[in-house]
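After the structure tokens below, expect a handful of questions from me.
A selection of the complex's chains, in situ.
To keep things simple, chains are lettered A, B and C as they appear, and every chain counts its residues starting from 1.
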Amino acid sequence: MRFSFDLTDDLLFEEGKFLMIGGPCAVEDAEQTISTAKYLKKLGIPVLRGGAFKPRTSPDSFQGLGLNGLEILRQAKEETGMAIVTELMDTADLKELMSVSDIIQIGSRNCQNFPMLRKVGKAGKPVLLKRGFGNTIDEFLNAAKYITREGNNKVILVERGIRTFETSTRFTLEISAVPVIQERVDLPVIVDPSHPAGIARYVAPLSRASVAVGADGLMIEVHPDPPRAKSDSQQQLDFNQFKSLKDEIDRLLPVCNRIYL
Amino acid sequence: MRFSFDLTDDLLFEEGKFLMIGGPCAVEDAEQTISTAKYLKKLGIPVLRGGAFKPRTSPDSFQGLGLNGLEILRQAKEETGMAIVTELMDTADLKELMSVSDIIQIGSRNCQNFPMLRKVGKAGKPVLLKRGFGNTIDEFLNAAKYITREGNNKVILVERGIRTFETSTRFTLEISAVPVIQERVDLPVIVDPSHPAGIARYVAPLSRASVAVGADGLMIEVHPDPPRAKSDSQQQLDFNQFKSLKDEIDRLLPVCNRIYL
Amino acid sequence: MRFSFDLTDDLLFEEGKFLMIGGPCAVEDAEQTISTAKYLKKLGIPVLRGGAFKPRTSPDSFQGLGLNGLEILRQAKEETGMAIVTELMDTADLKELMSVSDIIQIGSRNCQNFPMLRKVGKAGKPVLLKRGFGNTIDEFLNAAKYITREGNNKVILVERGIRTFETSTRFTLEISAVPVIQERVDLPVIVDPSHPAGIARYVAPLSRASVAVGADGLMIEVHPDPPRAKSDSQQQLDFNQFKSLKDEIDRLLPVCNRIYL
């Protein structure tokens, strides 16, 4: 078995299981986050994503609610029982973040933030590590090694698209990274189709491709009202779009030797 | 219906159909080509690929059998009834090539060879146009327009990987090109997973991803004895590997709303 | 000495000499081309560029004047005594083109058009080979080998920018290609700063960088009235801009161990 570890007391992630993570790009308010969580819970999605600290290209953009965002995630967790994953941007926030988040997300821009990798390695909780969009697979796996060297093997690797010359999508999903990584390390590899797509209508086909290529899960941005989202408004799915995609995955999984976690 | 046109008298390619093309990178001899054709025919593959003229990076590499290669393809066609697709490298060979080939292939390196595009446009036969590995989708679709402007709408577009910084595969399959192109033009889009993979064991996962993303077909390199192949020996599938991949596609297609052409 | 060969009876291009090529992107009419030629001649520029056959991304764009364009180049040559370089797009035009052009240009999109490379190799005239924007240096040098294998060593290599993720310029000038290529082959390497710049005001700094890095020459687009140009209007220099750039090169050359050819 390629991997097997607990995400929470109730969630054992092991080879053959397919991990679905959904939720808004950013936690914007309690209503937006909790309504999304409830909808996803109803569809059986076990893990809620949502950014409290947002790494934005420009300092003029919405930077997330910070500690207030964590509080809203805590509430969503209590109301739905979902596990939480949220991004760590500053290791000074690690303790606060761990009090809410079951899985610690390292974003694409911190993929080679080595002191941060060591600290989350030592913290012991499961880590969701996103590939840097300028990083080779080799660099990505070396980054993961900074975490596992600290004795923490609960690492979920996320392919989320790389920088190329093509501009019709936001990034280029490197679908081949999934089998390449799976043969090199014994860690789960999931795909974030939302960021490479950049546009909501490409999320479904990229998700299907990810299931079929053999990914161990998906992490998808979902928002109750995408056009009003404070970040990534073009690429977030609304509830109906997500439901329709979920139906497609339902049909694909049995053919792809995976069952939902 | 996004597209519908005849490849041969017997093969109507229309939306919903999934086109399988298989065969060796290069025609090396009659035995190699015809045994491959017979094997593929037995599995129901309707179109045989095989290069008589080979565009090789170095002039020191095997350059293909030329007209003798065309002769072998003619023989394979007679013995199996398969349709033939082979690459045109020099428009001076167009007439000879058309006497054998049902579909004219324009290779990645000639994607923006505009006089060639115009000439195959005028020739009227179906054209299989590969994306240049340095070309954007926008350039690729403009290249196709050079063909369709001549009144020839029988154009099959092939995504075959682009150049990126990642080196663990030969090229980076841009899987998102499939839905992007399908929404922009009414032409079939198929995937060549062999060239981006560069290594045989990645061909199956990339093929599955292509089916699931919604591609209209696949073009796969198959060789009776890949380690002895005179070109692309790392990436060609042997018969067993191809059979096993075919089985996987058999299971995926019904879920993906496609039936074999 | 790294290289030494005749471009024309009067022009010996050898190591230490700096080759300046200037002229419009496309030959648009006699007035535009000849006025440019006369201006450049006055500044001592020995070679005139100008496209009669234009490889345009879209079939809707201006495609060049074709044979009429060659006629205008012949006239410019007669009136100024400048040597001519113009691009070959279809080998069917080779004979006509050679009757006017002293140097045969192979464009970026034909860098791996191997039959064309062989034919210009056999033709014997000096060849100006542009790097394909999606080609590695290794592929570029192998392309040159297709020409030299035919016994033609009069090959000028042109770095003209590659495809990258950066969009603030049209292509990314790979300035390091100059020293890399110079150590691998005994052929002159010149730079086309106009295409990577894409914008006129970046042409001067990229030209200076090219001189200083050790390039053997420059090929620059110049037009009497760039805003009215039928192609590449953003990147062509007007006469004053070119004069000012020429003055800068005048000062740099002595420091860079080069003298004008």
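Please note the rule applied: a residue touches a chain if its C-beta (ideal position, glycine included) is under 8 Å from a C-beta of that chain, and two chains touch if they have at least 3 such contacts.
Because the structure is a prediction, the values reported are computed rather than measured.
Asker: Please report the number of identical subunits in the complete assembly described by this file, where 3 are shown.
Answerer: Copies present in the complete complex number 4.
What we mean here is this: only the chains that are shown with their structure count from here on.
Asker: Have a look and report which chain pair racks up the highest count of C-beta pairs in contact.
Answerer: Ranked by C-beta contact count, first place goes to A-B.
Asker: Of all residues in chain C, which are in touch with two or more distinct other chains?
Answerer: Correct list: 163.
Asker: Show which residues of chain A lie in contact with chain C when the two form their complex.
Answerer: Within the complex, chain A touches chain C at residues 163-165, 167.
Asker: Which residues, counting only chain A, touch chain B once they are in their complex?
Answerer: Checking each residue of chain A against chain B gives 134, 136-138, 162-169, 172-180, 183, 196-197, 201-202, 205-206, 208-214, 251-252, 255-256.
Asker: What residues on chain C touch chain B, complex-wise?
Answerer: Touching chain B: residues 55-60, 89-92, 109-110, 112-115, 132-135, 138-139, 142, 145-146, 149, 162-163 of chain C.
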